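Only a single protein chain was left out; the remaining protein chains are all shown in position.
Showing subunit A:
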Amino acid sequence: MGLSWKSPDTVVPGVLLLGAIVYGTTAWGYDLGTGSNPGPGLFPFAVAIAVVLSSATWLVTVARERPRPQDQPTPSAPPAGHDDPGLPSSVATAEEGGPEEPDETLDWPRIGGVAVAALLVIPLSTWIGLVPAAGVLATATAALMRVRLVVAVVVGLVFGVLAYLVFEQWLDVPLPNGFLLTQGGIT
């Protein structure tokens, strides 16, 4: 499933604007000081004002340049192969002899899957240790990126072993082992 997101429109400048207002308000409470004796709030307050101005300008630009309904291009039928997840639209259109169609779509559900797997590393690292958790993350990410499951498992295993050898054995990095392994006496 490919979902295109190329026009964030007001989302990013809007978030930055709101964030800057909160940031500036907080800075105001830190004592701005005076011109010859600046306080800890002066610099962040000045930064907040600049972010507010910049993001507000961006928002205004977006609003001014957003195409009106009558200016919208007529939607055309997607090129052959566009819906086929295994065939990029550029290849499909090339085979037809047509112009290349850039594939700007991102598979957001897949990105979401990787993000969830990444966030699970934090609790997992306290249970089974950081290196095994990172190995599991590598396997999950590979599987989500449509690598064959066997290859994904091999990627995770090889990564885990190499990471253990490099970080724990060679570089002596003290990594969390996790209470499951610690209690089991494995470490």
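Going forward, a contact is a pair of C-beta atoms (placed from the backbone, for glycine too) under 8 Å apart; a residue touches a chain by one contact, two chains touch by 3 or more; residues count from 1.
In this text, contacts and distances are computed from a predicted model.
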Problem - From "Imidazole glycerol phosphate synthase subunit HisF", "Dye decolorizing peroxidase", "Tripartite tricarboxylate transporter permease" or "Succinate dehydrogenase hydrophobic membrane anchor subunit", the hidden chain's UniProt protein name - result: "Tripartite tricarboxylate transporter permease"
Handout entry: Contact footprint on subunit A, counting only the chain that is left out
Key = 5-9, 11-12, 16, 20, 23, 26-27, 30-31, 35-44, 47-48, 50-51, 54-55, 57-58, 61-62, 65, 73, 85, 88, 90-91, 94, 99-108, 110-111, 113-115, 118-119, 121-122, 125-126, 130-131, 133-135, 137-142, 144-147, 151-152, 155-156, 159-160, 163, 167, 171-176
